[in-house]
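Only one protein chain is missing; all other protein chains are in place.
Then we have subunit A:
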Amino acid sequence: MAGAVSVRGLVKEFGDRRVLDEVDLDIRPGEFVALLGRSGSGKSTLLRILAGLDAEVRGTVEVPGTVSVAFQQPRLLPWRRVWRNVSLGLRGAGKQKAAGRAVAEKALAEVRLTDHVDAWPLTLSGGEAQRVSLARALVREPDVLLLDEPFGALDALTRLAMHHLVDQLWRDHRPAVLLVTHDVDEALLLADRILVLDEGRIVAEHRVGLSRPRRRAAFAELRTRVLADLGVDDVEAA
């Protein structure tokens, strides 16, 4: 089976600083991969390269098919109503514009925002706006979904709800997902496979062989090991 994402020997330098150092990465179709790392480990840079936002690199990067991105900030156009922002996702994905509103409404129902179809983005809460951003990413029916710390700016309670939502959406649509995050629990809850990036290299890989939906108690031992890879002592386990 052909991979959804295939990266070989990827090198990215900003001046003298090598941000990504010979990175190899494969994501199978429908696979959920989490990329963990501290700030400055190069994880967001890797995601931007996969999104096609940075082409000045060495190595080969193959991301065939439709790609969608959800960023840490929702990045909605404030002068377009919510449903228009969602239907904007159809552009460039080879979809018909006429069916825009119907498709957008369906996607908004999936993220449970039926009441806000005609709202202006600036009237939404952070969690609502992020759900619109997810809906915009999903209407493209992406083969690859790139999530750049999409829950990082949300409060803890909203984040929990978003985890369940993303888990549900992924099971319904089955895109290949790369979730960039520094939240170990988030990675353990959602991903099939966890990669740890440090100083531009992938230094560890863990398979999460747990059934979904997952309970936190089930991954306590794995959590300790992943935290160790990140250079953090898990005091709860001691």
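Please note the rule applied: a contact is a pair of C-beta atoms (placed from the backbone, for glycine too) under 8 Å apart; a residue touches a chain by one contact, two chains touch by 3 or more; residues count from 1.
Going forward, contacts and distances are computed from a predicted model.
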Please identify the absent chain by the protein name in its UniProt record; candidates are "Cytochrome c oxidase subunit 4", "Polysulfide reductase", "Sulfonate transport system permease protein" or "XdhC/CoxF family protein".
"Sulfonate transport system permease protein"
Of A:L46, A:V69 or A:L147, which one is in contact with the hidden chain?
A:V69
Determine which one of A:L53, A:A109 or A:A220 touches the chain that has been left out.
A:L53
Residue numbers in subunit A that touch the chain omitted from display:
51-53, 67-69, 71, 73, 75, 77-80, 88-89, 91-93, 120-123, 136, 140
